[in-house]
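All protein chains but one are shown in place.
Moving on to subunit A:
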Amino acid sequence: MSALRSALSSRSGPPALALPVLLAAFGLAAALLGGFVVIAPNRLLSGTPLGLWAAAGPAGTAAVLAPLTAMAGLGLARDFALRHMLLGLAAGALMLASTGIAGHAAMVHGADAGPLTRVSLGAGFWCLLAAGFFTLADAVERARTLAQKAVPVLATAAGLFALAAGGALSELSLAREFSVRQHAYLNELFRHLELTGAGLVVAVAVGAAIGFMAYRRPRRAGAAFAALDIVQTIPSIALFALLIGPLTTLTALAPALRGLGIGGIGPFPAIVALALYGLLPVARGVHAGLSGVPRAAVDAARGMGMTGRQIFTSTMVPLALPTFFQTLRITLVQLIGLATLAALIGAGGLGTFIFQGLGQTASDLVLLGALSAIGLALLADLSLRGVALALFRRPAT
């Protein structure tokens, strides 16, 4: 066992790790040189940057420098069993300290200057956050046990959640953009999930049928996939817009359809566009999954006296399921991203905030929409990976 462990640890290379040291140096430079927060007279004007020392004082600066020092020290230290977990924890501490201090600075400096003043996150903050994130990612990748991987991630996530839920960040401009439109935010979030979900359901139903047909009739597979390839090639925004014309004509010819919510703008064309985009990955996944079933398994099933239907449902489908599930995850993540464009054709979703913010040059509103879309996509990706791990007992690739 110990021989195995030493063999594994020698794989992870020389004792000194360059990446945490480099990232710590990068973080130090960002902390000293970059604007940590930006103070603007109101939500639309651009503000003046405030460095870490000026924004947070000696205590705050020390709270950022301590995890940076720990990162560099652990990177230079000789290898030991818990090193990667400790590195992950130091990186998480850096992310938490930066966020908490930014929230605190917003309270201090925002209160001084009147109710319209906005305190936004500066370039220095984002660099520190990125340095922490990359170090954490690297540490998780290198940690040797599942517990050592999970502890830093869960601790960081729990800490960030506690900061946000405890109101420590409430004076940051991003949080204020959220709190003035909480109701609209929830509406658009649900709309985003509705659009994505409906698009995914249609894509899976139709795409699985296409994939199955392509598997059964290999001669037609080429033509079917070529047609779906073209759909994928068309820029997403054009696909959304392309549907406006035909659907408007359709409802002009048959006004009864309008009662069903079918029309040129609004949720219906958005769902159609999302479904069209999802067809190719789903069809390919089903085709690849079924094609990947070993002949021997099918032969064995036939030898046991199964009928064609039984072979399909109890042998082929279970064996094709992991591949199919993986494409489901990729498709869902893709559709969550694409659904941000639905706002352009009046269908709502998180893109509403992005495009509103771009129109008003209110960068924190843009940030609110964009970060939410990214968070939703990451959450979907992580949770479906978790489900796949639990269902199939092997990690998704």
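What we mean here is this: a contact is a pair of C-beta atoms (placed from the backbone, for glycine too) under 8 Å apart; a residue touches a chain by one contact, two chains touch by 3 or more; residues count from 1.
The rule is short, and it goes like this: contacts and distances are computed from a predicted model.
*Asks:* Consult the UniProt record of the chain that does not appear here and report its protein name from "Putrescine-binding periplasmic protein", "ABC transporter permease", "ATP synthase gamma chain" or "MoxR-like ATPase".
*Replies:* "ABC transporter permease"
*Asks:* If I consider the whole complex, including the chain that's not displayed, which of A:L116, A:A238, A:A254 or A:M304 touches that chain?
*Replies:* The single option touching the absent chain is A:A238.
*Asks:* Can you tell me which of A:L50, A:I336 or A:A388 touches the chain that was removed from the display?
*Replies:* Touches the omitted chain: A:I336.
*Asks:* One chain isn't shown here. Among A:A70, A:A320, A:A373 or A:A388, which residue touches it?
*Replies:* From the options A:A70, A:A320, A:A373 or A:A388, the contact with the absent chain belongs to A:A373.
*Asks:* I need the residue numbers on subunit A that touch the omitted chain, in ascending order.
*Replies:* Answer for subunit A: residues 12-13, 19, 123, 134, 137-138, 140-142, 229-230, 232-239, 241-242, 244-245, 248, 333, 336-338, 340-341, 344-345, 351, 354-355, 357-358, 361, 363, 366-367, 369-371, 373-374, 377-378, 380-381 touch the chain left out.
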